[in-house]
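Yeah, one chain of the complex is gone here, protein chain that is, but the others are all in their spots.
Chain IDs A, B and C follow the sequence of writing; residue 1 opens each chain.
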Amino acid sequence: MVIPATITLPAKLDSLYDFIDFVSSCAREQGFSNKRVSEIELALEEILVNIFKYAYKDCSFDGEIEITCKLACANSFVIEIVDSGMPFDILSVREPDITADIDERQIGGLGVFFVKQLMDDVQYRREEDRNKLTLVIKDLAIMPDIY
Amino acid sequence: MVIPATITLPAKLDSLYDFIDFVSSCAREQGFSNKRVSEIELALEEILVNIFKYAYKDCSFDGEIEITCKLACANSFVIEIVDSGMPFDILSVREPDITADIDERQIGGLGVFFVKQLMDDVQYRREEDRNKLTLVIKDLAIMPDIY
Amino acid sequence: MEIQTGKEKNTVVVSIKGKIDAVTAPELEKELSNLIAQGENFFLFNFSELEYISSAGLRSLLAAAKQVKPKGGNIVFSGLKGPVGDVFKISGFGTIFKIFETQEDALK
Partner (left out) sequence: MEIQTGKEKNTVVVSIKGKIDAVTAPELEKELSNLIAQGENFFLFNFSELEYISSAGLRSLLAAAKQVKPKGGNIVFSGLKGPVGDVFKISGFGTIFKIFETQEDALK
């Protein structure tokens, strides 16, 4: 997919693969390795599934999600994810205890953690009643490691 | 593609296939026949290529085009094409003389004609400095003729 | 789009596979200009494997026809199917050009 590119779809699980295909296609076009594309897909799934589950849960209508892929300075690939759901700052979420053993280990709480681990930078802004999450993936210019 | 769905890409020939794939995928999901999808692709190509060629020709920047696929009442599938280029009402274009023989026949002038012939309804509005072209394809409920 | 050309007597047979659209039409136009510059005046387009043509494609074909006509040349077509046949019908190209069922019919 040529970028800058934007797609908007209903905020529901049915849209997941369309969103992922869109972003992967933009990322591949930039020459990212299969490994990096897979990491981008994972971070994206985690964010989207959270929006499907939580962002619009007090609404009676199907919300929407808008995703933009574009380039930024310093050889960065940027994914912007915008929703109109309840205000939620991903950066405020506490890290899970990943050393607890099976009995004590909490179920869940890994999605946000994966996003922060896998992306080079994550920014959040509440803007005009919308959540705007920005994922930054660096090192566009570095040769991909798989092709 | 699940609908309602919106995609925004740069107004240049490089985007043509991404736009067409997006709309075809939405149309196929609605169960249109291969024949009808091919007609939709043709109408879409004609409109997009005109926007690439004419709409932004006085601008120094790359314009954008936003396409939305959605359903409307009365079993209609609707494609909205929005650009910020010069005001242009497709409905104002005179029909070409399709009976003139090779020597007299004008080169060009078929694109808009195809759009009007193939779509069930075409509407134009200038809205907030943008051209908003609406294509309507009817009879969603009728069984496709090829599958 | 894939273009194949061959010669049958004085006629260049141009077989085109795939799509002639705004992306691929310039390539076709260049190919035809070259052939016409080399003195070719008679063309048969075999479209039996052509799946799609838009107005950008028709533009290239009409431009070629306008070049060969004054030199006594001619352009004919064979094998139009589905969407391509429809586009020829709607545009009037089906009446201003001679259309044959098959390449064999056209070369007879």
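To be clear about the criterion, a contact is a pair of C-beta atoms (placed from the backbone, for glycine too) under 8 Å apart; a residue touches a chain by one contact, two chains touch by 3 or more.
Keep in mind that this is a model prediction, so the values were computed, not measured.
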Chain not shown, its touching partners among those shown: A
Of A:A72, A:V93, A:L110 or A:V136, the residue in touch with the unshown chain: A:L110
Residues belonging to chain A that touch the chain removed from view: 13, 16-17, 35, 38-39, 41-42, 45-46, 49, 52, 98-103, 105, 107-108, 110-111, 113-114, 117-118
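Assume only the chains that are shown with their structure count from here on.
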Distance-to-centre winner among chains (Cα means, whole assembly as reference): B
Inter-chain pair with the most contacting C-beta pairs: B-C
Inter-chain centre distance, chain A versus chain C - centres from mean C-alpha coordinates, in Å: 49
Centroid distance [mean C-alpha coordinates] between chain C and chain B, Å: 26
Chain A: positions in contact with at least two other chains: none
